[in-house]
Structure formats: C-alpha cells, structure tokens
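Got a structure here, written out as structure tokens. Questions coming.
All protein chains but one are shown at their positions in the complex.
Here is subunit A:
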Amino acid sequence: MAEEKKLKLSNTVLPSESMKVVAESMGIAQIQEETCQLLTDEVSYRIKEIAQDALKFMHMGKRQKLTTSDIDYALKLKNVEPLYGFHAQEFIPFRFASGGGRELYFYEEKEVDLSDIINTPLPRVPLDVCLKAHWLSIEGCQPAIPENPPPAPKEQQKAEATEPLKSAKPGQEEDGPLKSKGQGAAPADGKGKEKKAPPLLEGGPFRLKPRSIHELSVEQQLYYKEITEACVGSCEAKRAEALQSIATDPGLYQMLPRFSTFISEGVRVNVVQNNLALLIYLMRMVKALMDNPTLYLEKYVHELIPAVMTCIVSRQLCLRPDVDNHWALRDFAARLVAQICKHFSTTTNNIQSRITKTFTKSWVDEKTPWTTRYGSIAGLAELGHDVIKTLILPRLQQEGERIRSVLDGPVLSNIDRIGADHVQSLLLKHCAPVLAKLRPPPDNQDAYRAEFGSLGPLLCSHVVKARAQAALQAQQVNRTTLTITQPRPTLTLSQAPQPGPRTPGLLKVPGSIALPVQTLVSARAAAPPQPSPPPTKFIVMSSSSSASSTQQVLSLSTSAPGSGSTTTSPVTTTVPSVQPIVKLVSTATAAPPSTAPSGPGSVQKYIVVSLPPTGDGKGGPPTSHPSPVPPQSSAPSPLGGSALCGGKQEAGDSPPPAPGTPKANGSQPPGSGSPQPAP
C-alpha cells in the first residue's frame, strides 16, 4: 500500500477572467488585473474548502455522489447562507462549451413562464420509502433470486471465457465476486488473491483445464424446460412471458450453452421442415438473449450467427413461399445480424466483414434465387448507410435490370415475380434515405434513370418522398426544441451511426432510448451523412451595439474538420449529428442596468453550442415495421424437444460449425444460398 506513491494533486485555480465576468455582472467594470488575481486565489481556496466539507456530508450520508444539498450544508457550517434553488437532482446538466481558446461550463437557466407551471398538472407523488426483506444468503449460499445480483457478473463470465485457467468454478460463491473485485482493488490486495485463485496451476505446468461439467440444478432444469416449451409453444401469452424472462433474468448464464444449442439445432431442423413459425420463435429467442444485459454472449456467437444467417438467406423458409410472409422473418433476422455485428464485431474476429462478404457473394451470384437475394440485400442494408452506399448503390442498375426482366418479361413463375417485387421494394426502401442524403436536392427522373437504370424513376420518387418526410420531421421537431436535455455523457460515437428506419422497439440500442433524439433534429443543421469526428464547439460572442437588433447570429458553423465540405448538405436530413443551440446571454455593462434588454449598452452573447454527435441517433419517423411475430401456421406442432431430437438426426449431412471460432458462413459457397443444404 505504501509503495505506490502516485499523487496527482493539481492546484487548480479559477481563471481570473471569471472574476471579471462576475464583477461585470455585479456592475463593476474595469477591475484591475491584480485585484482579479487576488480574488481568484481567495475564491478558489474558499470553493475548495467548501467542497472538502461537502464531501464530509456525502460520506456521512452514505452516498457516492455529491449533491447540491451537501454543498448547502457545508456552507451552513461556515455560516454562509446556502444557495437556494439548486435541488438535489440525480444529474445536474452542466453544459460545456468552448471555442476561441476559451472553455466554459454553464448551468442552463431557462426562463420559465409561471403560468406554465401553474397550469401543468401536478406531478405524480413519488413513492414513499418502504422496507423489503429478502435473503441475501442462506447458510452461506446466496440464492439466485431477482433481489440478488446475478451470481456471475458479466465480467466474470468474460473472464471465464477468455482466461479459463484462472477462473474459478462457477458456483463457488467466495471466489467469484472476489476475483472480479480484485481487478478494481488496490494492487496490494491483488497479490493475495492471485496466489489463491488458481489452485489448478499448482498441480503442474501441463495440467489442462479440467472438463467443467455444467450441472443444472433441478430448478434450473425445470426452468429450462418451461422456458423452451413456452418459447416454441402455441400460447402467445406464455411465450411473451418466457421471452421477457430470458431478456431480463439475471441468473441465466449457466443455461446459456443449452439455449444456444437449442436455437441452432432448432433452426437446422425447422429450416429443413420449412416451419416458418418456429423459426420466428427461435429468432425471437435470440433477440431476447441479446437483450439480456447480464449475459456474456461472446462465447456462443459462433452458434447463433449461422442460425440467424440461415433465417436470412435460406432459399426456402416456409411451405408455401408464394403465400407465407417469410420476408418478415428475413427482415427480422437481418436486423438481428446487424445487432450482432454491432455488439460483437471486433478487429480480431471481423464478424462484420465476414458477414458482409457472405451476403455480397450470394447476391452477386447470378443463379441465386430471389429469396436468398432478398435476404442478402436486407442483411446488407441493415448494416448501415455506409454499407448501402458502398455495396448496394453501385449494383442498383444491374439489379434493376434483373427485376425488370422478371416483372416485365414473360411470366415464368409466380414465385419469382413475388420475389422480384419484394426485392424491388426493399431496395427502394433502403436506398431512398441514403440517396436523399447523398444527392443534392433537384431530383431529376432522367438523371436517376441514367444512373440507376430501370429503377431510376421509382427511386427518384421515393427520394423525393423521403426528403419531404425529413423536412416535415424537422419542422415538427423544431417546435419542440425547448425541451432539450443533455445527452448522456456515456454516449460514444458508434461505428456506424446510421439512422436507418429501424423500429425502435426491435433494435434496442443501450442509451439511445433515453435520448431525446427527435429534439436534435433541426432544419438548419448541416449534417454530414457519414460518421463525423466530434464536431468543434464554438462560442460566438458579439457585442451588438446596434440599437434595434434583438438577435443577431453572427456565424453558425458546424463543420467538422476533416469531414470535408459537408455543409452543402441540404435541409432534408433526418438525423443531423450536430445540433446547434443558440443561447442568448445578455449582461449589463458598466451602464446601470438598462431597462430594455436590447437597449444600447447591453452586450449580447450568442453562445453556439453544439451537442456531441448522438452516436446511434435514430431520426426519421418511427416507421412501423411489420411485426415479426406473425404466427403463420396456427398450430406450430413441433415442440422444442422434438425439434432437438430431429435436429440430431438431420444434422448429419451438414458439418456443424467449428466450435470456438465465430464462423460467419464466409466459407459457404454462396450458390447454395444458405448454410443449410436446401431440401
């Protein structure tokens, strides 16, 4: 403990300019630099003193966060009147602005109309404190109930997966949390644990990891049985409950291998049997598993991806391809794959690039049937705007020809026709928003025809529609810009911030739900369509001496350096990643407080603040997608158990994916259309 002597004490002081600003606001002009300096030192010292006292109240209040009331109490200790009007909110939205070498944190003070407050209905009374008892431990064992944390936190599952030798057997209560704690604990503490944690290593250098037997308790077996039966059973209400349980229950990790096998085997069997309903149920299980925040899925991605891919690109998924809506399943599975890519793709496993390759290959192949073709395109399109731009747009012309030949040509088969029709609408749906962003506004039918061939005219009209919708959206949003709240600071720029018209309910992106995305859309915003580096922030300050002007925006520029001339982008963007907010600050100068806010002598500052790009902002109207839940056949007969059994028989002719490597079907010949040998 004593060895580590790393102290980082910085003697931060307030900048003397802030003293000037404060003085100005008090009506004192021309304060001397020396005075400022003295004041700065004093004020900084006092603030620190108060902060240190406030910490005391935080500790005694048994909290981890400092609140405004702590500071009030600290002030009270010093016999200073507390600051009124700051309530102990969970999160005080301090805003940051910088520009021109200056940085500023400020607390947004809105002018509130009293009548608004009076007229709004009273908020709900918060719940009263209540006491709830549960067993944290029963004779030394922690029961796995929802009141307790998941028996193995995600980090531990990960540790087990990545460093199998170090990890303790699951179920050993003491070692598990300890180890995960050890990483956060002081290094001195770590030593003791290292010694104890891997007793396996002591036996000899060559001892391998003992085969761990994942025994499920009787309760777990029962649970597994119930859940799987409900998931593929006929009762929709039960299924919803089961899926909810999979998506939220914390203690599932021990059953994860079984779930994974259940899904992959189930898909195998049911693809062969063309049981569309069951495939949909299985995909919903995948979705639920992915939604569970306590599961570490990385270990099972190699089993899940082939299953999901099968549901996207398989040649036939249902018994009556002309009637059944297998397209919805493909759409849903495509979204799942996109989500998988987003969560699990890394530079080492290259899931995304491998999946992209698979899709492209099967699409490029001339002989691919329309169903597979649809799946490949859907899968690509869900991967984001970049993928659409680079992979789909260049092939539009070619694909358009194919579609035309089927639609306009002699009627060969009804199935082909339906397929071509679906592919066309799919292409239009996905390409229009991208094109709307890429191309400057005048949408000329001929230009489109020239570029995209037979699809051109349709595309053109769709683009126009997309633009109109975006503009409408922007207008609506502009009216509500008052309610801007701070985006969560945890938000990071994701790899593909594409505003694809996803159904928010289906693709749950952590953090994006709480985000008031819609308010971030503005007509004036110039948004680079490609992921842009964090935009620069500007403070534009103007001293408007002109008598009459009330608002004068000097400059509004949100060009992100490096992203090129994106400012040329038209008004019709749906999701600008940058939202300028103009804040008007008027402060009185040396003159006595002027009566009119815009009177001569008052200084007006326009602070243009741009919010950080909202990584996965989803703009656009929440287009309602067809629910992927359509139970087509009313009586899905094969239950989970039989599906599994069947799977084992049928699995003979297809080599199972090599365990350990997240195989993304890249090696499968695209011609076959699906990783499963088609029947």
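We adopt the following convention: a residue touches a chain if its C-beta (ideal position, glycine included) is under 8 Å from a C-beta of that chain, and two chains touch if they have at least 3 such contacts; residues count from 1.
Going forward, contacts and distances are computed from a predicted model.
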Listed names "ER membrane protein complex subunit 2", "Tubulin--tyrosine ligase-like protein 9", "Adaptor related protein complex 5 subunit zeta 1" or "Transcription initiation factor TFIID subunit 5", with the criterion being the UniProt name of the chain not displayed: "Transcription initiation factor TFIID subunit 5"
Selected from A:His59, A:Arg102, A:Lys225 or A:Arg320 as touching the chain missing from the view: A:His59
Options A:Gly85, A:Pro126, A:Pro394 or A:Pro442, residue touching the unrepresented chain: A:Pro126
Touching the absent chain when the full complex is considered, from A:Ser18, A:Thr35, A:Ser69 or A:Gln220: A:Ser69
Touching residue (missing chain; options A:Asp41, A:Glu236, A:Asp322 or A:Glu401): A:Asp41
Missing-chain contacts mapped onto subunit A: 1-2, 4-7, 9, 11, 41-42, 44-45, 48-49, 52, 56-57, 59-65, 67, 69, 73, 77-79, 126-140, 142, 147-149, 173-174, 177-178, 181, 184-185, 188-189, 192-193, 196
